[in-house]
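Taking it in order: structure first as structure tokens, then the write-up.
For this depiction, one protein chain was excluded, whereas all remaining protein chains were kept in their positions.
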């Protein structure tokens, strides 16, 4: 390992730096979105100053239109990076993402590539209420044809954004608003789409988690270590391709699994992970795979209500203890 | 059990008859959609002749607009039934379904009801290709706030459509195009949202399936019976509420489970069912829960390709045999 | 506008516009002091649109509004206390603390809902109008939305549907010349929002949204047309967003080009009324009313966490 490839040491700036570096080296990379010149959400902040307001282009509020245009532009030889702000705004462009971007290569028998990146925040960050707190990766995964990454550290954010821009496939990059200012170095070792990060390591139980839940899982693991429970956290920062080998290797070692998700439980990534583990590592399981996720409710506004539905460190630790005791 | 409440003996007409009966008894029920007066997809055929072209209203091609209007109309005191044709057309109205219809009661603290029904076909029926063969229930379930039903027989179709129209919640009713002409009586015993149908019964293994897959599971069970394997099929025709009690009761009896789904595997209903079973009936499982679903590809056009990705009777029987042998 | 209209409505307009001003001002204060959760988008400067339109409505009518909708709700007659309680996430809020600033609603009083999705509430208003039409209630529906929202597909789809079906609806574009930080002319091609009505064969009128009299006159015409079965209209009210897009934006937005301020709608109305002393009296009353509502809302209990699981389904 040599020096860091990025001076960014917080998550949203690490995304911005990855975009900037790709823009410098590849003139086909450009940025579209609402107020991306100002960079409301963070990941595009500062880019307009360097690359100008044509290459970093503010769009009218018409997500289906400009996401669809980005699909066409990607097919036509550009590599658009669209900041859709809150990932739930993708719902108004859902057909363009799932049924167009996600199908074009296949429907044309491999003729077309759609090297499109869509960046959006995912998760609750304190009183944003139901329409601005969504964690929608399961929708993109079941929708199909899309790559999905959800980094939880600046290191992951930098490398996965870079990999997303270099990918010839459409990639959704999610980032958690509560982690925008999360600090950490960008390491020299690249991370590719399809890789997970493991840490801390442990033999007693595996915690599978993403985004803010990965952060909380690491905190819970620290707490549990003090109690003598060695929890291993697999941060599934890439969801498509899903890093099954890393996940199953950890499960085979520990025989116990807790999955934590900030999405609603039903048909979630948590359920996918639990189902895969229970199908492919059944013989290694010493306890049921427990899922800890948001109950099937929209995210409420009041901070106390919001906190009541989203798994926290204590809830994670409790379920891990139950699983280890099982 | 008395006589049948419906003269319909095929699936799509059973939906139409349920709508007609509700329209007769409740003037607030009306039907919107593209060419519903002609009834392209079946579920609205014949209604315009009885109820007129204002109450059965053809809409311009603007799904977000008229689904959104139906949300407003439902809030305002009507009970709109929207035929969206192919359920994948819901992707252009996804925000209105998930983020509006599915959130309004919650966001308003229970002030508003959205008694809306959206009917759409789901599944491949021979060479409709990627954009017209979707099976999207997982998207609605993870999206949240929506009830979902997917009947596989005229009986289920009649009763679940009736329950959907009478429900004060937004309900998505899916129907499989390959089953539109499926024959069968409408029984006198009502079926409610949240109920599953079990049959054939069996002690060796449980097959969980929906829609066309439930049909194929029943055929496979017949074949397996001849081999001495007693498979029990749970037709999960209601997906929200999910009939967990019925499902888990069957699993506790058999200890072996195969889940069959016509959606892409990742984050599918199959994964949800498998995860739930593996979490809540772990101690009863004598073999891993196997999932049989569409691999993570769009549905291809050519019939031979389409058949290659969708589980059929033989594949179901094979996986059941493996599970029973495990 | 005849003087009698001004006489009839002027004092109430002034009262409600002051109420909005103080209400929103109190939120700005709370934000400043770090006592607000979530994001708030204030409507200071846009009071005349709310007052002018809502005073043309009847109790049975419904409105849908946006992330920036407190003024519409107050002008529609919602109570400051449960509104503030909602915005503070209290159990006594209109939505039991589940909605917050972007989702305040009171159906009973004709506010079906605000919306966090730009353009999301436009079709809903059409549906409310169609329900009124179908049920013969005599009611109409008004969709409030921003200039930015007029670029959304739902705007186009809804106007086409509403025009085809002669829905008793009024579509009010509150053009404050910005969508977030993007000036309208960089977001809307062509001659402007009102001009798009012609494409649907419905009336499209632009008025000075600082001038409550002008807004009201245009609203009356559109509302009467809708109620009489004459179909929908598009009304563009050009106004000024005084406080930027949302409180706290200076943390990242820097100094973007703000559009020139228009006249203060309250000053304008006050001058037109020419009743010395009225403003001062109403100011005192409304300042007091908002202060009392705020104190009560602040003293209200937080929601019981168990209620987070309620209200998803019937």
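Just so it is clear, A, B and C label the chains in written order, and each chain counts residues from 1 on its own.
As a working rule, a contact is a pair of C-beta atoms (placed from the backbone, for glycine too) under 8 Å apart; a residue touches a chain by one contact, two chains touch by 3 or more.
In this text the structure is predicted, and so the values were computed from the model without any measurement.
So which of the visible chains would the left-out chain be touching?
Hidden chain, whole complex, touched shown chains: A, B, C.
Among C:128, C:202 or C:215, exactly one should touch the missing chain; which is it?
Final answer for the missing-chain contact: C:202.
One chain is left out of this view; which of A:41, A:56, A:104 or A:224 touches it in the full complex?
Once the missing chain is taken into account, the touching residue is A:104.
Just to verify: which one of C:20, C:57, C:188 or C:215 makes contact with the chain not shown?
C:188
Touch as defined at the start, partner being the missing chain; which of A:46, A:68 or A:126 qualifies?
A:68
If you put the missing chain back, which residues of subunit C would it touch?
151-157, 159-160, 163-164, 186-191, 195-196, 198-202
Extract the touching residues of subunit A with respect to the undisplayed chain.
28, 30, 59-60, 62, 64-78, 80, 95-96, 99-100, 104-113, 144-145, 147, 167-169
Which positions on subunit B touch the chain that was left off?
Against the missing chain, subunit B presents residues 34-35, 37-40, 42, 45, 58, 60-62, 64-65, 88-89, 91-92, 126-132, 295-298, 300-309.
Just so it is clear, only the chains that are shown with their structure count from here on.
Please indicate which chain is farthest from subunit B, where distance is taken between mean Cα coordinates of the chains.
Result for the farthest chain: C.
List the centre-to-centre spacing of subunit A and subunit B in whole Å, with centres computed as mean CA coordinates.
30
Which residues belonging to subunit A are in contact with no fewer than two other chains?
Subunit A, residues with two or more chain partners: 64, 88, 91-92, 129-131, 296-298, 300-301.
I need the residues of subunit C touching at least two other chains; which ones are they?
Within subunit C, the residues that touch at least two other chains are 95, 97-99, 103, 115, 117, 120, 153-154, 312.
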